[in-house]
Structure formats: C-alpha cells, structure tokens
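Below: the structure, in structure tokens.
Here the complex is missing one protein chain, while the rest keep their positions.
Chains: A and B, in written order; residue numbering restarts at 1 for each.
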Amino acid sequence: MLLKDVVCPYCACLCDDLDVTVEGNRVTGVDNACDLGAHKFQAGNRLPGPVRPTEKGWDRVSREEAIGFTVDMLLSADRPLIYGWSTTSVEAQSLGIHIAEEIGGVVDATTSVCHGPSILAIQEVGHPGCTLGQVKNRADVVIYWGCNPIEAHPRHLSRYTMYSDGFFLENAFKERTLIVADIRPTESANVADEFVHLKRGGDYAVLSALRAIVRGKTGSIPSHVAGVSRAQLLRIGEVCKNAKYGAFFFGMGLTQTVGKYKNIRNAIELVDELNRHTKWTLTPMRGHFNVYGFNEVCTWVTGYPYAVDFSRGMAFYNPGETTAVDILARKECDACLVVASDPAAHFPRAAVEHLAEIPVVQIDPVVNATTAFCDLQIPVAVTGIDAEGTAYRMDGVPIRAKKILDLGYPADSEILREVYQQIRDRKKVREVKPV
Amino acid sequence: MRFMLFSGRTIRQGNAVESKLSPEYRDATSVLSMTPFDMMEAGLDEGDAVLVSGPGGQVVLTVKADEHLPAGHVFLPYGPYANHLTPTETHATGMPDYKAIPVEVEPAEGKPVTVWELMRDLGGVPHAP
Partner (left out) sequence: MTELLLRNACVIDPLNRVNGDVMDIAIRDGWIVESVGNGAEVIDARGFLTLPGGIDSHTHICGTKVNFGRYMMPEDMRAGRTIRKGVMHATSGYSVPTTYGNSYRYSAMGYTSILEGAMAPLEARHTHEEFSATPLQDTMANTLFDGNWPVMEAVKEKDVKRAAAIVAWTLAAVKGFAVKLTNPGGTEAWGWGKNVTCIRDPVPHFEVTPAEIIETLIRANELLRLPHSVHLHCNNLGAPGNYQCTIGTFDLVPDLNKERQSLYATHVQFHAYGGTSWKDINSKAEPVAYSVNRKPQIVIDMGQMMFGKTTTMTADGPMEWNLYRLHHNKWSNHDVELETTSGIIPVYYSKKSLVNCVMWAIGLELALLVKDPWQCLLATDNPNGAPFVRYPEIIGLLMSKRYRDEEFRTIHPDTGKRVILDTLDRELGWHDIAVMTRAGQAKALGIAKIGKGHLGVGAEADIAVYPIRIRDTDPSRDYAAVVSAFQRTAWTIKRGRVVCRDGDVVVEGTNRTIWANSRVPEAFDMGRDPEFVKKFDRYYTVRMANYPVQDAYIPRSGCIESEAVL
C-alpha cells in the first residue's frame, strides 16, 4: 500500500511529502525522504517489551509492573529529573511536564544541549523569524552560519531554500545567493556562492564586523577579522543590504562554541540591523524531529521553554542550574526518567557517571547507550511511524505526524498518561465541592 | 601534541544514530579527523590508533586525514566518544563546550572500544537480549 504525504519523523525539517510503501505491516519503500529519514523508517532493533537488569541478565516485566515501578521511583525521589522529549509528540511532552509538576521534579529537554543558547539570546533581544515558506517564496539571499544542512538537514536546501521554486523567483537557483559561514569547508560550503571561512571562536567578531558595515561604519574594519578579509566582509555586507529578502539560518556551530548565546544575540542584532535596509529573518536549525514542540508546550504550560524546576510548587527556570547536564554533574538528582532521547550518548562523561548511581527508567523504542544505566526500560512506538501526534517544525509550524504501522507498542503518551494518573491517584488529587 | 577538538553531526553518525550499539555507529563516531600536516608532525598514518585525553577523560580513537580542517584542530563526530572528553562545565548556560575541547593526542595501540565498553566504564550494565 502506498501512503502519500507522510510526515518524516527524523529531523525538524518535518518534511510532510513522503511516499511510504507499507506491505505486511512493514515499510518496504520510502520516496522523497533523505537518507536519514529513509533509514529511520527502516531501523530495526526495537526492544520487544519492558526489561530490567538482574544479577543474571535482562528480564522481561509486564507493562503493569513497569508502570508501577516508574510511579514508585518518581514518588519516592526527593529530586527527580525528567529528561529527553525530542523525538516524541507534544501530547507525550505535555504529560511529562505535568508529571514533573505533580511530583515537584525538574523537567528538561535536549534543547539544553542544542539550541538552549539560542533561546537565551532570544530572551535578551527577541527573534525576527518567519515560516519556511516565506524563505522559499521570497528569499534571494540565504545565509547558513555554523550549520551544515547537507549533512544534518539534507532536504532543507531543496524544500525551503536554494533549490526550491518560489512565487517571487523565476529561476530560484540562479536568482538566489547562498552564503555559508563555518570554520571548515563543509559539504554545504562547497555549494555556496560565498564561503566565509572563519577561525574557530571568531563568530562573534565577524558578526560584529558585519553589523558595523551594515551601519555604514566601514572605516573601523581591520584587514582581517577572525581570518576573514575586509574585502569579503564588505562584499557580503553589500549583498545583505541589497537583498530583496534575506534569510539567516544558524546551527550548533554558533550555540556550542565559545561565546554561546552571545553569538546568537549578535546574529539576531545583525538581522535587526539589516531590517533597517530591507527584509531579513532568522531561523535556528532545530535538530531533532520535535525538539521545538517541547519548547512550545513547556512554555504554554509552565511559562518557560525548558529547564523547569517545580520543587517549590511553582515553575522556576534558571538554565545553568536547572538544566540536565548541570544537575547530573552536581550529582543532585536522585532518580531520572528519560523519554525519547539518549543522554548517555550525548552528555559529557561525568554527567553520565551519575546516572549509574541513581535509579533510571527509560521510555524509548530502542536499546541505546542510556539502556546501560536503566533499572527499567519501557519500549514504545516511534512517533511518526507507529504512533501519531503533533510535532513542531523548526519554524514553529505544527504538523500531525501519522501512524502508518501497528506494531503493537503503546505510544509514549499512553504510558505517561497511566503514570500521571497513578501518581495523581496516589496523591489523592481530586475536585472538591465548593461550599 | 595539543589540539583543539570540536564535535559535530555527520551524515554517517546521523544514519547510525538509531542503532547506537552497532559497529556502524562505533565506526562513525570514533574517528578523529586531523590535517595531514598535523598527522605528519605527530607521526601518525591514516587508520592509526590514538589516545586522546581531554578535560572530561581519555579515549582511544582511529585517526583520519582531513585537509580542510584548520591546523591545530581535530574533529570528532557527535557521540559518546566525543563526550568522553567533554567537560561538564556549562558557564551557567546549560550547554557544555562541545565545540571547544582542548585535548592531548598521542599514538596508541589497539582500537576504539565498543559503545558498551565505554558505558561499562562509567558504571553501566550493557544490555544483552
């Protein structure tokens, strides 16, 4: 059976034009997807059912036992951490946030180790953004800064920027100018009209130089800024100012390097400055499938996009203190629920070490590095393959991911709803009759 | 020799990320890229094992030439090997320095251990079906 307009569950491009062939409850063909997306549909190695490690090996447990164990762990913890969320649905994320609220825990998402610094910058200076269709239909200048879409978001260029037809562009590819800024010539740099090869850690200075140029202060620019020549900077400044519509995309080359959120702040302020001349927008290249959805739902429920601590009853937010890496590094949490992510593979070593010291439950479809630290793992459906649910694209457009297979696994949201309900039952949360 | 290490995503790492215990994932994430000049200086050939020591810890990797890197810099795909070297300091942002890790690289014997071995090292219990 051929399914049309399937939503890809891999990255935050959220391509929704996939043709997927399903035969005998198995995906046999994926068209339109990139390599990364196609792989995801065909990945195997699902855990058959909940497991826990014992002296003799890994034992299967029932779903009821697994949920009971999770509830016990969360209720008996003094400072539980609930972490993950980037590859599941908003519905599951919302339940996770409410579980943290109910038990006075900390809830954080993979955001804190990808675009957390972008959010900190936005909280300082705002965010001039747009949906990706604005770029597709209008942009004649596109910048990718500190990101490598050809490897990390392979269809970004063909769906939204360089190779995509647009309403206001006759011949999109010819009419658009592509600028890539990075510390090494990536695959994306190879297709750029202009490659800004800057020295590691030089992003802030180069962005400042461009801001000065856009403001007309060209005299203050030295011969080279972080390895970039004055002539190139002046040329790029002109291209940016003369654009009809410019779009600035950036990735972890800005968020994870020296300067962190201050780099992003400078990029945003460059875009603000350019808006005094013409139209410019800026978009973070959000990574995982629905990492942005977590930020959205966490914001409407708690007021903050990630790193929320409920230990005082109200929502408290202080990245650097209430973020997962910091809490683990300080060996502060005494239990951890991991959902839809793999902190053991992606956190610094010393943060991972603490996971071995405390009870850990993971809700995830596959065996991953974090499995090694689990006291229990509950396999669930993959959102976008065998479970449906809402995901937010990198530009904030929400799309409903589809269920195309039924493999008998519960969705994360089903497991979390049971956990939440049992916690509330045990805490006797109920409506009271007013007098 | 001292280098500045930065980590990042690659398409091989991205493809293997759903099966982290596979040899593909190990091979995709345990290869350290270095400029040919730096390799010559360090007396390394493509495929050699190196012991890399960073503020977070030590790990054995395989070395590979990449002429596009800046001199004095090494690149490692995002994953558990890179994170074995990464310190936990976040400078009050929640974000570790994934792209600015000072490391010492020296020739070594053997080859990169498996992801399970890395996790066992940290107190984990590898899953066996």
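We adopt the following convention: contacts are C-beta pairs under 8 Å (C-beta built on N, C-alpha and C of every residue); 3 or more make two chains touch, one makes a residue touch a chain.
Please read these numbers as outputs of a predicted model, since none were measured by experiment.
Asks: Counting the whole assembly, list the visible chains that the omitted chain makes contact with.
Replies: The chain that is not shown touches these displayed chains: A.
Asks: Taking the entire complex into account, which one of A:49, A:227, A:320 or A:398 touches the absent chain?
Replies: For the chain that is not drawn, the touching residue is A:398.
Asks: Looking beyond the chains shown, say which of A:136, A:153, A:197 or A:262 touches the absent one.
Replies: From the options A:136, A:153, A:197 or A:262, the contact with the absent chain belongs to A:136.
Asks: On subunit A, what residues meet the omitted chain?
Replies: That gives, for subunit A, the contact residues 4-5, 7, 16-17, 90, 94, 98, 101-102, 119, 122-134, 136-138, 159-160, 165-168, 244-245, 272, 275-276, 278-279, 281, 295-297, 299-305, 310, 312-315, 317, 388, 390, 392, 396-400, 429-435.
One rule holds for everything that comes next: only the chains that are shown with their structure count from here on.
Asks: Distance-wise, how many Å sit between the C-alpha centres of subunit A and subunit B, to the nearest whole number?
Replies: Centre-to-centre distance between subunit A and subunit B: 23 Å.
Asks: Going by the contact rule set out above, which residues of subunit A touch subunit B in the complex?
Replies: Subunit A reaches subunit B through residues 35-36, 39-40, 43-45, 51, 53, 57-58, 108, 112-113, 116-117, 120, 148, 151-152, 154, 183-185, 199-201, 252-253, 255-258, 260-261, 287, 307, 319-321, 323-326, 328-329, 342, 344-353, 355-357, 366-369, 371-373, 377.
Asks: Sort out for me which residues of subunit B touch subunit A in the complex.
Replies: Listed in rising order, the residues of subunit B that touch subunit A are 4, 6-11, 14-15, 18-21, 56-57, 66, 68-70, 73, 75, 78-80, 83-88, 90-100, 115-116, 118-120, 122-129.
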